[in-house]
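The complex is shown incomplete by one protein chain, all other protein chains being positioned as in the whole.
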Amino acid sequence: MKIKSPRDFWAGLMFIAFGLFFLLVAQFNYQMGSAVRMGPGYFPSVLGAILAVLGGIVLFNSFLIAGTPVPKFHFRPVIFVLISGLAFAYLLKPLGLVLATIALVFISAYGGHEFRWKEVAILSAVLVIFSVVVFVKGLTLPFPICPSFVEICPIR
Amino acid sequence: MEAMFTNLGIGFTEVFKLQAVTIAGVSMTLPFNILMCLIGVILGTLIGVLPGIGPVATIAMLLPVTFNLSPIAALIMLAGIYYGAQYGGSTSAILVNLPGESSSVVTCLDGYQMARRGRAGPALATAAIGSFFAGCVATLVVAMFAPPLAEVALKFGPAEYFSLMVLGLVSSVVLASGSLVKAIGMVILGLLLGLAGTDVNSGVLRFSFGLAEMADGIGFFTVAMGMFGIAEIISNLEQKEHREVFTDKVSHLWPTADDFRRIFGPILRGTIFGCCLGILPGGGALLSSFGAYTIEKKISRNSREFGKGAIEGVAAPESANNAGAQTSFIPLLTLGIPSNAVMALMIGAMMIQGIAPGPQVMTERPQLFWGMIASMWVGNLMLVLLNLPMIGVWIKLLTVPYRILYPSILVFMSVGVFSISNQPFDCFLMALFGLFGYVCVKLECEPAPLILGFILGPLMEENLRRAMLLSRGDPFVFISPSKPISLGFLIASALLLIVIALPALRKKRDEAFAGEEHG
Partner (left out) sequence: MQRLLLLLALAGAVAPAWSQAWPARPLRLVVPYAPGGPVDISARLLAARLQQGLGQPVVPENRPGAGGNIGVDLIAKGPADGYNLVMSAIATLAINPSLYSSLPYDPLKDLRHVTLLVQVPNVLIVRPDLPAKSVPELIALGKSRPGKLDFGSGSTGSTGHLAGEMFKMVTGTYMVHIPYKGSAPALADMMAGRIDLMFDNLASALPSIKSEKVRALAVTTRKRTDFLPGLPTLDESGLKGFDMTTWWGVSVAARTPQPVVDRLSAEILKAMDSPDMRERLRGMGSEPPAIRTPDHFAAFVAAELKTYTGLVRRSGAKVD
């Protein structure tokens, strides 16, 4: 047996994994009920099983039908883009919108191909001003602007 | 007919009425209502373009401001925000692959591909023109047929909705341009993800893994931003040679004569489709853009182009979603029943203004009722006049180097997703879906069917179980002759399934033979 379509091979495995996961979680935790009075486990169990079967078909086909190889994963953009978003989210409340935005811009820009200090600094300044004016002042989102330890924020 | 023109006359008089107002101590005479409409549509466009900040949050935040306005001015402005956001949502979908609204998910499919091929201008123009046409027609429909259409809406019970969802799901498979089985898999995965959260029927928390933040399930924006926005950014960043993704490829701004010929039919069909589904309060408007796209893809001569930048794939869903946005006012105005969260807010706005929404509004306060309808038409005109010249500006935006563009998109997405419940968890989930979306790109699993499944899953389960409860467990309730609408939808689903499956089966057999010969 040779894998002719690696993309389908992995997609099939992924579907099987998700299908079994939902099926098993539903089976062990939620009541199935009957077709008449369906319990909370009924729908996810049925769908999970179907997904696993579909995964099986995709997996089976990957041995028959020729396909393309899985393109290379690039970890640099993945890591920096995801971390920049997380940094923003977890810094927003403690450090305020200004610093969180700066953190996001710098980290995400570092994930790109070229990183120019000056350009990124200007970009983050522009985005900080835009965010404060549009989101906090204009749309009145309840975001802190300054870090929480600063008692009196200069931007009010 | 004549009565309608009289009524519309009342409405337009109300909209253009000059009023004495005092602004900042200076009294002046202004066409105040029309000004409010303008403010509404501009604001709507802005929040529509900004991903994650939807009309619901904006209208809620603006409610206190509207207390000082007259009821009609307040409602005209809020309505303007709502359909303005529909216009704005398509802009970010086309330019940067970010669905600003759930209805613009399909616009991403071909709109963004058009932008990548330097045809962002025609795509944006098509969206604006299609929306305008649909808005005009739908406003007329609201004016002429609101009460009888409301009666039709009431014909839809749990059984009918379930069958409609089934039809929607079957047609969602058509959204995909690649493997059929994988598309079905993604739909089902979407259905499953949509089930997370508190179960409506039993109150059980499903797939929440002990996290209180998961109790209300996963938000639509979180999934859409992750799978479309983040995954797209990562994919773009990995391509060394395409550093400046769109630059110097922008050719012309306006659709060509050939484009106009191609979009005429889709706009017309999309409008009709959107008008019909928009009246259904239980998620009809949501389905309209998906459905319109599916129809075009199946009947179009250029169906091979779909998913690679077919202009029909922008025209049809954009017309449908704007038509649906207008006709979704029908249940609100005639029955007092909101068809979505924005409409629920409009009810709130009416109530604090001392107006009980419902059929009596039309007879008791004709100025308000017809004024609002007239304002929808005026608002749509404003939007198209506003959006067409803006296309040049938006195109300029695409010439901004990508290394500047993507951190900005990330900021807007993160702010939008964070603001949903003001906690980091949603951003965490967005990152997770971004990663998953990137994996899906690598494995050629398309996100659009997943998103549709995600939206429909909970609705489908809820209606299925409610129908079973109401019929005391009779599974034939969906196909009984006493429910012709439900029966019709299920027959249509079956037919569609055959239509979809036949060419795919044939292709697969050919491929399998071809594979054997080579292997």
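Lettered A and B in written order, each chain numbered from 1.
Operating definition for what follows: contacts are C-beta pairs under 8 Å (C-beta built on N, C-alpha and C of every residue); 3 or more make two chains touch, one makes a residue touch a chain.
All values derive from a computational prediction rather than experimental measurement.
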Shown chains touched by the chain that is not drawn here: A, B
Omitted-chain contact residue, chosen from B:Gln19, B:Gln239, B:Ser421 or B:Ser480: B:Ser421
Contacting the left-out chain in the complete assembly, out of B:Ala3, B:Ala212, B:Ala257 or B:Ile498: B:Ala212
Option touching the unshown chain, where B:Pro31, B:Gly265, B:Gly348 or B:Pro366 are the choices: B:Gly348
Interface with the undisplayed chain - residues on subunit B: 56-57, 59-61, 63-64, 67, 153-155, 157-158, 198, 200-205, 212-213, 215-216, 281-282, 331, 335-338, 341, 344-345, 348, 351-360, 421-423, 462, 466, 469-470, 472
Touch list for subunit A against the chain that is not drawn: 140, 142, 150-152
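Basically, only the chains that are shown with their structure count from here on.
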Approximate Å spacing (C-alpha centroids) for the pair subunit A, subunit B: 22
Subunit B partner contacts - residues on subunit A that touch it in the complex: 4, 7-8, 10-11, 14-15, 18-19, 22, 25-26, 29-31, 34-40, 43-44, 47-48, 50-51, 54-55, 57-58, 61, 64-66, 68, 70-71, 73-74, 76-78, 81-82, 84-86, 88-90, 92-93, 101, 104-105, 108-109, 111-114, 119-120, 123-124, 127, 131, 134-135, 139-143
Residues of subunit B touching subunit A in the complex: 47, 50, 53, 57-58, 61, 179, 181-182, 184-185, 188-189, 191-192, 195, 199, 201-202, 204, 206-207, 230, 233-234, 237-238, 240, 243, 402-404, 406-408, 410-411, 413-415, 418-419, 422, 424, 426-428, 430-431, 434-435, 438-439, 442-445, 461, 464-465, 468-469, 472-473, 475, 508, 511-512, 515, 518-519
